[in-house]
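Excluded from the complex is one protein chain; the other protein chains are retained at their positions.
Here is chain A:
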Amino acid sequence: MNELEQINRNTGQSFMNSPAGKLTSLEIYDKYGAMAYGIILQIIPQPHLAQEVLISVFSSPLLQSCNSYPFTFAVCIIKLARAKAVEAKRKLAGASSPALDIRSDAAENSPQQVFDLAFRQGFSPEEVAEKLNISKPEVLRSLHAFFKSNRDA
């Protein structure tokens, strides 16, 4: 059970049926659809498959859990879009673990590569650490460095 599912279990309320102040799935789509599609395309580059995943994100009952999510709606959408895309990618691969696809433009063990493995390819920080022969804290620090470098750029 992931974090979103836990939140969903704890809150039985449905924001889609509730009165004003709560966003409908179409309003959420209008606001975050492009961002979610961009995330899904990073994980699944095939547009037709990415569109299917995008539809599943915005028609998912887990979208309700974003209403009670402690952070912004957008962060919740990012997690949900990634989770759905990684799940679809794994199903496509037909294997229990996804194939290693390290991007050639990323330097070895760079924050970009760590982010690519952890976010785009769906590996857990432990798996990334094992693949790159580094420790888990180093993997997490690389994620910090990745967003720091983006902020500074």
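The definition used in the following text is that contacts are C-beta pairs under 8 Å (C-beta built on N, C-alpha and C of every residue); 3 or more make two chains touch, one makes a residue touch a chain; residues count from 1.
Criterion: contacts and distances are computed from a predicted model.
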{"item": "Missing subunit (named according to UniProt) among the choices \"NADH-quinone oxidoreductase subunit D\", \"ABC transporter related protein\", \"Protein ImuB\" or \"Anti-sigma factor\"", "value": "\"Anti-sigma factor\""}
{"item": "On chain A, residues whose C-beta touches the chain left out of the figure", "value": "2-4, 14, 16-17, 24-26, 29-30, 33-35, 37-39, 41-42, 51, 54-55, 58-59, 61, 70-72, 74-75, 78-79, 82-83, 118-119, 124-125, 137, 139-147, 150-151"}
